[in-house]
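Just below is one structure, and these are the notes that go with it.
Then we have subunit A:
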Amino acid sequence: MATFLILAILALILGNIFLQGGTGLSPRFIFGNADKDMFDVASAGVWPMVFGTAARVILMTLFVIPVGVTTAIYLTEYAPALSPFTRIIRGAVNNLAGVPSIVFGLFGLGFFISAVGGTLDVFLYPDSPKPVWGKAALIWASLTLAVMTLPVVIVATEESLRAIPLGLREASLALGATKLQTVLRVVLPQALPGILTGGILAVSRAAGEVAPILFTGAAYYMASLPQSLTDQFMDLAYHVFVLSTQSPDIEKTRPILYGTVVVLLLLTFALNLVAILIRARVRRNLRRLA
Partner candidate 1 sequence: MTAPLPSLRARVTPPDAVSPAPTHGHPPLIEVDRLSLYYGAARALHDISFAVPERLVTAFIGPSGCGKSTLLRCFNRMNDLIDNVRLEGTVRIGGEDIYARDIDVIELRKRVGMVFQRSNPFPKTIFDNIAYALRLQGLRRKSEIADIVEQSLHQAALWEEVKDRLHASALGLSGGQQQRLCIARAIAIKPDILLMDEPASALDPLATAKIEDLILDLKQQFTIVIVTHNMQQAARISDATAFFYLGELIEHDATSKIFTNPARKQTEDYVTGRFG
Partner candidate 2 sequence: MLVGATNSSLAQEYREIIPPEDFARVPPDRLRQYLGLTRQQFEQMDEETLKDLMSLRIEAKAQMPDDPDAELNTTEWRYLLGPHQWTGYDRPAYIWQPVSQIHKYNLLPLFIGSLKTTFVALLFAVPLAIAAALYVSQLAHPRAREWLKPGIELLSGIPSVVLGFFALIVMASFFQALFGYPSRLNAFVAGLALGLAVIPVVFSIAEDALTSVPRSYTEAALALGSTRWQAAWQIVLPAALPGVFAATVLGFGRAIGETMIVLMASGNASIVSWNLFDSTRTLTATIAAELAETVVGGHHYRVLFLLGALLFAVTFVANLVGDLVIHRLKGRLEGRR
């Protein structure tokens, strides 16, 4: 049966990765530096990559959550359901979800780095010979990922907002609360688990993405951790790509490669699991109310 074939393939992949990669895992590997030789099995660690990935997704969350949540609130609470404007926004959000991630990479390069960063440089550092903002950087990678994950946050937030019974809003309004007060004090606290799910799903999706950060911030190699928003960074997912395609001796570096993959998978799966659990809870509440 097809279902079991799919599950068998999945088990095969995960089994292969965890069996081979589990052995390479050690605190030294996870927290070790890669500043000497990142292809050296005995000494290389992935801490700079874990740090870089964490930095870019945390920064991304700071951008995407406020924008996504306000959009969702606008769409469910304020926007007239049938107006053409609302439909255009909804259509755009829907479409954004299907855009290939490499196109987001191009967008980040063309818009954030060239247009925004370039303009900033013209005004802030007209005399600097080297671009300060107009180059690949942590902040641009995070912004690019924020644009990419926007639909995830909007959809999850909208879903949880719609699950809140109308009666609750009416009760608040009947007490003389304004619409804004109702949204902020009654609706939003109820929707929190949904917003959290959206955030976590966005993070887990973004953590594994490579294509959007190829040109917007990821570095092949850096001797130190990024110091500011305009620095480039090493990245866990990008490192998987580097190790599998650029390694001088793939057989020899295999343990680091598998180890890196396991760390990446554990990270994304853990995030996914949390999101699934919260979502299941939200859905159950929804069903009980319906």
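FYI, contacts are C-beta pairs under 8 Å (C-beta built on N, C-alpha and C of every residue); 3 or more make two chains touch, one makes a residue touch a chain; residues count from 1.
How were these candidates chosen? In short, all candidates are chains of the complex that A comes from, given by their letters.
Small disclaimer: the values here were computed from a predicted structure and weren't measured.
A.B. asks: Which numbered candidate, 1 or 2, lies in contact with subunit A within the complex?
C.D. replies: Here subunit A touches candidate 2.
A.B. asks: What residues on subunit A touch candidate 2, complex-wise?
C.D. replies: Going through subunit A, the ones touching candidate 2 are 1-3, 5-7, 9-10, 13, 16-17, 94-95, 97-103, 105-106, 109-110, 114, 204, 207-211, 214-215, 237-238, 240-241, 244-245, 250, 254, 257, 261, 264-265, 268-269, 272, 276.
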